[in-house]
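Encoded as structure tokens, here's the structure I'll be asking about.
One protein chain is absent from this view; the other protein chains keep their places.
Here the chain labels run A, B, C and D in written order, and each chain numbers its own residues starting at 1.
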Amino acid sequence: MTTMLQIAGVVAGYDGSDVLKSVDMTVETGSITCIVGPNGAGKSTVLKTISGLLRPRLGTITFLDKPIQGFSPRAVLETGIVQVAQNHSLFNEMTVQENVRLGAYLLNDRARIDRALAEVEDLFPIVHERAHEKAGNLSGGQQRLVEFARCLMLNPKLILLDEPSMGLDPRTLKAVFDTVKMMQASGRTILLVEQNVKTGLGASTHGVVMESGKVRLTGSSAEILHHPEIGHLYLGGTLEDANTAEGSPPASTSAPAAQR
Amino acid sequence: MNLIIDAVITGVLTGGVYALMASGLTLIFGVMDIINIAQGALVILGAYFSYALEQHLHLDLFLGLLISMPTMFLLGVLIHSLFIRPLKQDRTMLSILVTFAIALIIEGVLTILFTTNTVQLQAPYVTQSIKIGDFYLSYIYLYGFVLSVVLLAALYFLLYRTRFGQSLRASMQNRTAAELIGIDVNRISAITYGIGVALTAAGGMAYGATTAFFPGSSYDLISRLLAIIIFGGMGSLSGALIAAVGMLVIEDVTAVVWSPVWASTVFFILLVAILILRPQGLLGKLEGRKQ
Amino acid sequence: MQHLRKVSPLVWLFAGIAFPFVISDPTYTTIAIFALLFAAAASAWNIFSGYTGYIALGHAAYFGIGGYALAIICQHWQIPGGYTPFYLVPLCGLLAAIASVPLGAIALRTRRHTFVVITIATFFILQLLSYNLRSLTNGSSGIDFPLILQWAPGFYNLPFYYVALLLTVLALGVSWFVRHSKFGLGLLAIRDDEDRALGLGVRTGSSKLIAFVISAFFVGMVGAVYSYFLGSVQPSFTFDALFDVAIALMVFMGGIGTLTGPILGSLVLESSQQYAALNFTQGSGGLYLIMYGSLFLVVILLLPQGIVPSAKALWARYQATHTASVLPDPSGSGGANPVARSAPGDGMGLATPREEAKA
Amino acid sequence: MYGQSKPWRAPLILLMTLSLTMAALAACGSSSTAGTANTTPIKIGVSLSLTGDFSADGIAFQQGYQLWADAVNASGGILGRKVTLDIVNDASSNTQVVTNYQKLITVDHCDLLFGPFSTKLSIPAASVAHRYGYALVEGAGGGPTVFQQGLNNVFDVSLPVANNLVSYTQWILSLPPSERPATASYATQDDPFTQPQIDLARSLLEAGGIKTASYQVYPAETTDFTPIAQKLLAANGDIVILGTLLQDFTAFATAFKQQHYNPKSIVATAGPDQGTAFLSAIGGTADAEGIMVPNGWYPQQTTPGNQAMVSAYLAKYGGDINSISSDVPEAYSVGQVVQQVVTQVGSFDQAKIIAALHSGSFTSVQGPVKFDSTGQNNSIAAFLFQWQGGNLVPVYPASSDPTFKTPEYPRPNWP
Partner (left out) sequence: MSLLEIKNAAKSFGGIVALNSCSLSIEKGKITGLIGPNGSGKTTLFNVITGYEKVDAGEILYDGKNITNSSPDKVFAMGIGRTFQLTRIFPRLTVIENMHVAAQRQGLRGLMGQWNAPQEQQRALELLDYVGITHLKDTPAANLSYGQKKLLEFAFILIADPQVILLDEPAGGVNPTMINLLASRIRGLNARGVTFLVVEHNMEFVMSLCDKVTVMHRGAKIAEGTPKDVRQNPAVLEAYLGD
């Protein structure tokens, strides 16, 4: 396998405070790489620095052997990287088709856009079925699929997904991750951020564990899932463990429970 | 009765001009979520621009727009990049202050250039009129109205039939998502602000040809324009059109059937009453329910 | 710098009381009277707008009601110039407060920009009424206050000064009290997320209205004193839209939602504005407008949160770099370092970019 | 939380800033008033609206005062001392006008005070001047309210505002019955300067048998005059009497032209007296033809100092005689009267000056000045002026002065 994306020594943050404190990671061509870690570890921030929404203060991001750090979102998009934002990233007042067409905003060639649309409609029938409905009227899972469809319009090489499972019911969740695998099967590389560790790592080939703005562990997703120490510390062990651990409410004088 | 019909006709025609002035305001609000207090001062600046072209180059008022509108567009882009784009936090409120400051500076510059004397734009069609029934209708009202309709139609076309319009609407609806599909939102904002300001050049010309003005005229104007876009629903173009026409008709009719001194009072009371029933204005959308 | 922090409010009060004796020229006490009256009004406005986040741009209406109330009372009862009108000032504030109950209740049915415009509209309605209800207001000619003939020129300003000082201290006191009360915490919660606050038992409707009425009460009293000092009420001056803009600018400049920001903003802005008008007017008046506007731009672009929060942030940064070491963030969330913390804490910090991106 | 622990630090910064500002102010003030030897110039304080709503008039007033000061200094000054004008801007704000006169009196220690522009600002100005026993001589601020306060120190050298249109009514009523209009329409801004004039004219004309066709009051901030014009048009009065300033007069004229409304006579309280500013606003000499305005002054008048003032104006500010706003002689007259009274009293003792102003008779470019007990000058008759062939010429009351012309009546239709 070859390396598609390489991040080295990236420092980035908001308002003068650093969220990412020197991040190094690689994404292999054709993989599904899943970043996991506690809230606030900087997972989504990594995606934002790649897609150009956030400018890194230090470090390099190399995509297909070319440096892309500090590029504008548009320039990043032109290199073949597309990001799907965390939630509700459709234009609610526009129709499904308008939304999907906007995915090819960078293109001027109408015929090419039509062709791309036809291809995407093949993969995502919903785009065709609900073409003229307002995107805001779709359910959460349907919206996620339309977002995926839109991101494929430019035929990207690398797709960044920010918590695709957020707020989805199990059935939809399964459909979404099936779609992720399908996108991989059609030759694309995927880098995603997941809180739902088991689902996320379960569907991916590679895993990255982050904590406090740094990468703690990388490896195949199976390795990560079964790494004993990491499993206990960052993935929370099992629910049974937790139930027997600490967890009694404060002293009865100030117990939060109702005692009426 | 004839008086009322006359008042309605003038109300509709002047309402068109107000709609043109307000359309820039509502457009800028829709895209950037900022209230451009400088709109009133920019309208007056636009009027003086036409005045200068007419006085010094003897350009026809409408021809002059070919110069003033592009120039004002550039001015808008400049203002946006210098003063509005740098606002990071709390843009909505801070932009009110920033644009107010810009209004003060514009007034100051106009005072130096043109003194505070009252002027009105001159052209043959300003005072000529045609007789309809027993009512004289001035050409300038007609021309101003036609200009407004044409420009508003062009704006509508731009927004709903062009790629730029699509990206503009996308930026209005979801800024981050727009950035992620490659739309340069800052550029769109700058252009939108420019368009809003360019529209004031046309609105200012039509206003200046029907009303005498001086650099301080902007204060009355901006309060009316604000009332119009709230009445019509913030961010709604057609709402602004309806509200502008409605406002002027209400005022003109009140002025003839009751008294000019109560015209504004009636309008403002009506505005308050309507906003109590429909807080989002006539055609505005309620802010989405959280969650 | 450290010991200055411990200086008690009493010292400031004393400084305020002593001011006319230190700088006794009536010109400066005149400026001080205007500045203090604006400070009282700004502080009161901040109790509503600063704490709840509802930007009201119609308080000039209550200023006008207060001014007209005093003028009409003095005219109707033929009250001679002197101390008596001062005793009537609370009554005028009360009248303004009473008027604000229905007006506030109507306006507070709406939010954000619509609220702003409704408040502007209520202001215009009242201004128009002051023109049109001639039997009460004497129309555009206005009403003159009785002359105060018995006070010597050197003494004349002192009663006004101390009344203005008293109003400022009272407004600040009420503001402090509100800020530290459960009621005030509810107002701040409304500013951040009104529906959520309601769902946590905050009676948002009545809280907003009470804060609105409190601010109208003070602004009404300020209007009464201000107009009495000027000697007359006239629709265009007593109901002055620029009053609202001025108040808002002063509060924003000082730091909206902070306790002392509004006072600071108004004292600095009003005195510097009067100073500028006195000193930089030879030649074109346009230049004055340009300078004034440019000053605003500079302040807003450089200190977007206002003077007080920005100063605090600077101070925090100074402390952070000059105390032993900057501790790493214990939570690992990247949020709790002292610099980032000081900004949104008290002022208009609002959402961090992270928040915006999520929203 | 963060904000509570040290809430008193901010006011400290504030008080320091404020004290520094004050100290700086005090320093400026005291340095400029050092020495009162007899060779130092006489300092005359005046607050003018150089910005804001009244700024057009404020700037014209500044010219008038300046022309007078130049003239006095050229002729050796007053009591052997030159004069300097200490002009501060009040930005058309009544708050600022109080501070300004306060400063002129206690910081700048001005020897004399001139009035501001407009009735609205004269009231607070007069009250401050009164507190310090200063005489306040003014040229435009003659609304009746100023003189209802019972102040003894305010003097208006121009004719009382309310009487402005009296000469017009006299002229109308002097027309032969066959030509005399049967009806008159009135429209006035809701303003203490214009409305009393219109009300007086109306009562005089009604007493003379001329019926009122329409009477409209409109708010000062009106921008759209079409509905009002339509009402006047519908009432179709033979003559129209307007209580306007320049801006609304222009709007009325435009609306009348658009509506082809041609009353036999149009008179306005102000606007047509603004010289070339009026001509350019209305659109040229043909449009101005026949429009009337009352005024206490005209450029060709042979009143004392008038020719000198006019030529000095043309030399300094350019233009032609029509470009001289009537604000200029109003301001100039203030200076002339003050000059005479100071020379007469021989000192700057304000009490004596006030007494002398009340008792004495003076001359000015606008004509004789004699104050009544309230401080108004009742000795000037308003001339009635009419635009004829691009010039504003006096037409009434009849005079042997060659500049006087016969009134055009009825006025020609709009071009």
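Rule of thumb we're sticking to: a contact is a pair of C-beta atoms (placed from the backbone, for glycine too) under 8 Å apart; a residue touches a chain by one contact, two chains touch by 3 or more.
Treat the numbers as computed from the prediction; the structure is a model and nothing was measured.
In the complete complex, the hidden chain is touched by one of A:Gly30, A:Gly59 or A:Gly141, namely A:Gly141. Within the full complex, the residue among A:Leu168, A:Ile190, A:Val208 or A:Ile224 touching the omitted chain is A:Leu168. Seen from chain C, the chain kept out of the figure touches residues 177, 180-186, 188-189, 191-193, 195-204, 257, 330-331, 333-336, 340-341, 344-345, 349-352, 355, 358.
Across the interface with the omitted chain, chain A contributes residues 36-40, 137, 139-141, 163, 166-175, 195-197, 233-237, 239-243, 245-251, 254-260.
Simple rule for what comes next: only the chains that are shown with their structure count from here on.
Steps from chain A to chain D, taking the shortest chain of touch contacts, total 2.
Placing every chain at the mean of its C-alpha atoms, the farthest one from chain A is found to be D.
Note: centroid distance chain B to chain C, computed from Cα atoms, is 31 Å. Centre to centre, using the average C-alpha position, chain A and chain B are separated by 43 Å. The residues of chain C that reach two or more other chains are 128, 131, 284-286, 288-289, 353, 357, listed in rising order. For chain B, residues that reach two or more other chains under the stated contact definition are 111, 116, 176, 261, 264.
Within the complex formed with chain B, the residues of chain A that make contact are 51, 53, 72-74, 77-78, 82-85, 88-94, 98, 102-103, 105-106, 150. In the complex of the two chains, the chain D residues touching chain C come out as 1-4, 6-15, 17-18, 21-22, 25-26, 28-29, 50-52, 55, 58-59, 87-91, 93-96, 98-100, 102-103, 106-107, 120, 123-124, 127, 130-132, 143-145, 148-151, 190-192, 195, 219-220. Chain contact summary for the complex, chain D toward chain B: residues 51-53, 55-56, 59, 190, 216-219, 221-224, 226-228, 230-231, 234, 246-248, 250-251, 254, 257-260, 274, 277, 280-281, 283, 287, 414.
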